[in-house]
Every structure is written in structure tokens, then in C-alpha cells.
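For reference, the structure discussed in these notes is given below.
The complex appears here minus one protein chain, its other protein chains still in place.
Let's look at subunit A:
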Amino acid sequence: MNTFEILTFECETGNYHTFCPISCVAWLYQKIEDSFFLVIGTKTCGYFLQNALGVMIFAEPRYAMAELEEGDISAQLNDHEELKRLCLHIKKDRNPSVIVWIGTCTTEIIKMDLEGIAPKVETEIGIPIVVARANGLDYAFTQGEDTVLAAITHRCPEYKSWVDEEDGTEKKVLSVYSERNRDETFKSPNHPPLVLFGSVPSTVASQLDSELKRQSIRVSGWLPAQRYTELPSLGEEVYVCGVNPFLSRTATTLMRRRKCKLIGAPFPIGPDGTRAWIEKICSVFGIKPQGLEERETQIWNNLKDYLDLLRGKSVFFMGDNLLEVSLARFLIRCGMIVYEIGIPYMDKRYQAAELSLLQDTCKKMHIPMPRIVEKPDNYNQIQRMRELQPDLAITGMAHANPLEARGINTKWSVEFTFAQIHGFTNAKDVLELVTRPLRRNNSLEHLGWTNLLQPTII
């Protein structure tokens, strides 16, 4: 039973399906309300955004493609002039506070110097231009958000604190966000400023804010903020903590380039993860958590109906959005058995606290550590699934229907990317998603339609 202790990582061929990282545009343009995202790529990129992701660009969109044509590829046209022309057009139509240029595989291959062109165009048109290289050569799916946030990190104002010579009080430059959230009862927190990073819907951000407020911790800002003009201040005294497991580059940039102090915590997904996340932040600030255990217990009690459905069931993660380890840890805590955690990329340092919580959870629940497979091979995974017959496969969209036709219940991994899954409040939503195929099948069970393939094609 020594498998309990050892964390092993396998690496397969990387022949797996996932979404292109430019898909982050779909949620980031909604999150940053005064932004415009310009994806600089080919027809292939544009058709992806329009079709596979189902994000159709209809009325007054805040993102567009700068479609590279033959003249751009063969360098007959001047990139600087072309991009300036398009950005002026965008300025006239939409006048955003920031234009985010999303570099793609094509701009990498033709070595378009986006970082070199951006400052020039920025001065010429008078709108900040942020360059993020969300290309599929280096990144997978949700890592697109990582590249954008890492790029925006450079644009956050500098945090300064000083003692005002006139009245002798300490003054700080904080974000607009914290100014707005400042209420009378909670004026001056006795801890250093805390900035959270990761794109979550604003309701989820306020939920996490209020969980921390219960522990007398005030969040001074979020990266990204609702508006580009409200980015949080960063600097040596600022502590930062991530809410998404795929933001290792942003974490590194915050530490190295902005000298922030990173709080390495498990991620606030599931009641167990949320508690561990809050506890870790408290411990860094020397605060003793109040009523946290009770809060966690209360949430678990609310989840009882779901847990009854899940206990003893098995799940297989094919690997798609890098939320896999956190979700697997939560589901193990719910009593499920995880056969395999496929994951496109594993940053063992950024995910260290999460991985160690996974180990602890496995120990606590008396189940062996699942195998973690980086850069999986979908074909091999399907062969393994055939052997293991899991009760549920969490998979990308390309494999869902074929697996269902073979009697394996599936849930799309992208749903966890788009649903609200963070914090105590949303634990229920995660389990609502996970149990849906099981509940669906419970109601269809007596029909016996488990195999819907003609014998020859199995």
C-alpha cells in the first residue's frame, strides 16, 4: 500500500485533444468589460472561435480576428501599418480602454514582432495595447488566460505606502476596487495588502471576498478586475494568491517582475479546497481562522444528497482544462475513486499545495493515489477506459458522444471552465454537474439502452 505516499507523474505522447488557448478570449472579454481582444491569426483560428467554441460573434462584439492573408504571411505587407489600421478602426468603433493582442501559432511561426510593434501603435492611437502569446505551440486551453494575465501584470500600478508628513498617518496607493469595497466597520486591516488572481465572474469574486472578510482579511484587488482601469496595485509588500490552477506563469511574473509575495495554497474548489485556501492565507497573515471548520461541515451537510450518489463511483479525467487535480481531489473527498488524472501540463511548484492536499485526501479516504498523466494520449486512454469501465469520464467535447455510445457516462470538461465552481457556495454546482449524467442514467436505467453501436463498429 505504499502507493499512498508516492506521487508519480507519467508523460505520454501528447496526442490529445484540447481547445486552443485563444479560447480564453471567450470569457476574458466578458470579464474585463472595457477591453477589446484582437486575435491575430488565420481563418483556422477564426473558425474555431466561431464554431467549435460556439461563441458566435453577432451584435457589437468586443473581440475580432485580425485575419492574416497571403500577403501578410509572405511579408509583402507591413505588419505595423496593418495592425495600426485595424486598431484605429477598433478605436473608432468601440473606443475600448485597452486592446489585447492575442498572438497565435501563426504569429509565432512567421515571427511577427508583436511586442515590438505594440508600443509604437500604442503611442500612435493612444490606447494601451497588451500583448499575450496564447498560442497552441506552447500552451493548452485555459493557459491562454495565464498568458493574458501575465501580460496584464506588467500594466498594474506600483504599490507604494508612505507616512504622510502632515498628519502622520500611513497612506497607501491601492486599487479602485479596494476603495469601493472599503466599508466603515472594516477600515484598516491589520495585514499587508492581498491581491487575488484568476478570472472568475464578479459574483464569485464577491463570494470569495466575503469568505475572507469573515476572517478579517480584506482583498485589496483582483487580477483581472472588472475594468482595465481598475487594476490592482502591485509591489514588494503585496501578497498574491491564485484561485485557478492554470496560472503558473502569472504567479511567476508576479513574483519575479513585480516582487509580490506568493501564497502557495490549494485552490478554492470544493469545501475542502476552499477551507484549505482560506486557512493558508490566514496562516501567512498570522490570523487564527474563526468558524471555518463549522462552515466546511455545514457545506458538506448540504451536499449529502449528491454524496450518496457519488460514493464508491469511479471517475476518469482525460485531461483538458488543467482544473483536473483540484476537481479530482474534491471528488475523492466526496467518496469517489479516481482512476486517472490526465492533464495537459503540470507545474509541480505552483500546484505543490494542491498536490499535497490530494495526497492527504487519498490517505484520509483510504484510496490509492490516482495516476497523473501529463500530455496524455487519447487513444491509449480510451483503451484503458475500456478495461477500467469508469462510472464517469470527464472529457473534452470531441470524445463525449462516442464514449456515451459505448456506455460510458461523460461530462464535458469545458463545463467546469465556464461554470461557477469556486468557494463554499458553488461546491453544489460542481456536484450538480458531476452527478447529472448519473442522475440521467438513473431515470433511463430500466430501458437498457447502454450500448448504441452496431456490433461491427465496436
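Simple rule for what comes next: contacts are C-beta pairs under 8 Å (C-beta built on N, C-alpha and C of every residue); 3 or more make two chains touch, one makes a residue touch a chain; residues count from 1.
Rule of thumb we're sticking to: contacts and distances are computed from a predicted model.
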| item | value |
| --- | --- |
| Missing subunit (named according to UniProt) among the choices "Protein CSN12 homolog", "DNA replication complex GINS protein PSF2", "Light-independent protochlorophyllide reductase subunit B" or "Large ribosomal subunit protein uL3m" | "Light-independent protochlorophyllide reductase subunit B" |
| Among A:L68, A:L196 or A:I421, residue touching the chain not depicted | A:L68 |
| Full-complex contact with the absent chain, from A:F48, A:F197 or A:W277 | A:F48 |
| Where the unshown chain meets subunit A, residue by residue | 14-15, 17-23, 40-48, 50-52, 56-59, 61, 64-70, 72-73, 77, 82-83, 85-86, 89-90, 104-106, 108-110, 135-141, 344, 379, 382, 396-402, 405, 452-453, 457 |
